[in-house]
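All protein chains but one are shown in place.
Our next item is subunit A:
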Amino acid sequence: MEFAELIKTPRADNVVLHRPFHQAVEGTLCLTGHHLIFSSRRQDNAEELWLLHSNIDSIEKRFVGSLGTIVIKCKDLRIIQLDIPGMEECLNIASSIEVLSTLDSVTLMYPFFYRPMFEVLEDGWSSFLLEQEFELLSSVTNEWRLSYVNKEFSVCPSYPPVVIVPKSIDDEALRKVALFRHGGRFPVLSYYHQKNGMAMMRSSQPLTGTNGRRCKEDEKLINSTLRSGRRGFVIDTRPLTVAQQARAKGGGFEQEVHYPQWRRIHKYIERFNILQESFIKLVEACNDQSHNMDRWLSKLEASNWLTHIKELLTAACLAAQCIDREGASVLVHGSEGTDSTLQVTSLAQIILDPRCRTIRGFEALVVREWLQAGHPFQQRCAQSAYSNSRQKWEAPVFLLFLECVWQIHRQFPCSFEFTEQFLIMLFEHAYASQFGTFLGNNENERAKLKLPQKTMSLWSWVNRPEELSRFQNPLYEANSLVIWPSVAPQSLQLWEGVFLRWNRPSKFLEEAEKERISIITYNKELQARVNTLRRQLAEMEVTVEMLQE
């Protein structure tokens, strides 16, 4: 298919661009296969807007006489309006955008066409290999091993080819356990707590069914992570009733009889369309400037968004608490183990592991606990809050995770190497990107699409020094402690950087942020200068003494 066929009007002049809190700009609009490009004709202050078609969530058109207006709502929640003279041009452009922003085939997406303008210093596709992770692990414990049982994706289609499992469990046993777990997602190591040697594992629900099937290998596998005489905790992200109902469909939960050393805790985390609805309601509330106070607060409440944030943080704190304070191993799962499970395990690591609060460590966490662990990004992030096509599998699961990290970040602003901007950048790229990183639903699909060969990795770009410096938190001071956030409603806030980003004037806030950074930079310069001078002075004194001798 040629993109040119889809673009009947590739260019329109005298188009006026409207954005909230900006003056309207007149300019030329161009459509390419992957971008909508707007450039103002003003020589003095040429302005360009490049918008990926894949970033467009929905488009509306209306006409007043022959003047057409297109309202474009983006996945990053921005809304822009284009006034296009000429009914035909406007209709053509609108229909092109509609088609180009909803291409079915992954291989037509921009990452397959994107040619980077920068030199690749490090190929991001191989920056975070589980083997490296395992090397670190084996320097502190020898209770675990790498297993290639899933090399051909035959044991579990949504798992990566390599996983870390208890050393005492062989591949044969893993195959049996996989048959006992939903989607073949047998328990694997998610995090090892060096401080006390406790482990956090994740999996999917066991397939106990109504007649209480059991699997000796499964019991053996998870028991092998327990110290003798100690107990562990299974954190089930479904309420008990849902877990019980799941038995009718072949699913289920670990029964006390067969797992006597494990205590099950049901900590409900909302999922799928409920989250998507919540997301849509929140964005609606934030986009309506006319709400009076009561209406705004009740809309905010009705969205339930902050409730989800609180529940999620609470569950993560609980998991972290079991590991760090109780000295117990933990197994986390819900039904499929691809959504709420990953939210809990990755947030618990943010709380527990200082390494995950560095830029590199956080990237590794996203790769390990989200991409490799098989969170179906392509399904979940296909549409954002403005889309009319409400599919069942769309859900802002990853965005919720990022927001929880942001909430913790706000409470511990010096403990993270990255800034809020880094989290926002990840949100944007998860929904629309020139990079191939978030394409596909699991490693299996990515391998089939040959993403590492055909597309550029987000990490190749982010980890270049000039990009990294944009995301570095000037206040960062490595903090080796466990950081426990407060989850009181009074301590939680709306993530303004995402939800109010386009809805309020940000000039003064940005200037203040600049001033903040300049104080910090100046402080560092001064300290360096003082140290140099002191050294110089000391050296001089010695020289003088030597000369005097």
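FYI, a residue touches a chain if its C-beta (ideal position, glycine included) is under 8 Å from a C-beta of that chain, and two chains touch if they have at least 3 such contacts; residues count from 1.
The definition used in the following text is that contacts and distances are computed from a predicted model.
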*Which listed name, "Serine-threonine kinase receptor-associated protein", "MTMR6 protein", "ATP synthase subunit g" or "Geranylgeranyl transferase type-2 subunit alpha", is the one UniProt assigns to the chain that has been left out?*
"MTMR6 protein"
*Among A:T358, A:Q411 or A:Q472, which residue is in contact with the omitted chain in the full complex?*
A:Q411
_Residues in subunit A touching the chain absent from view_ = 263, 265-267, 286, 289, 291-298, 300-301, 304, 306-307, 309-310, 314, 317-318, 321, 325-326, 410-415, 475, 477, 479, 481-494, 500, 503-505, 507-509, 511-512, 515-516, 519-520, 522-523, 526-527, 529-531, 533-544, 546-548
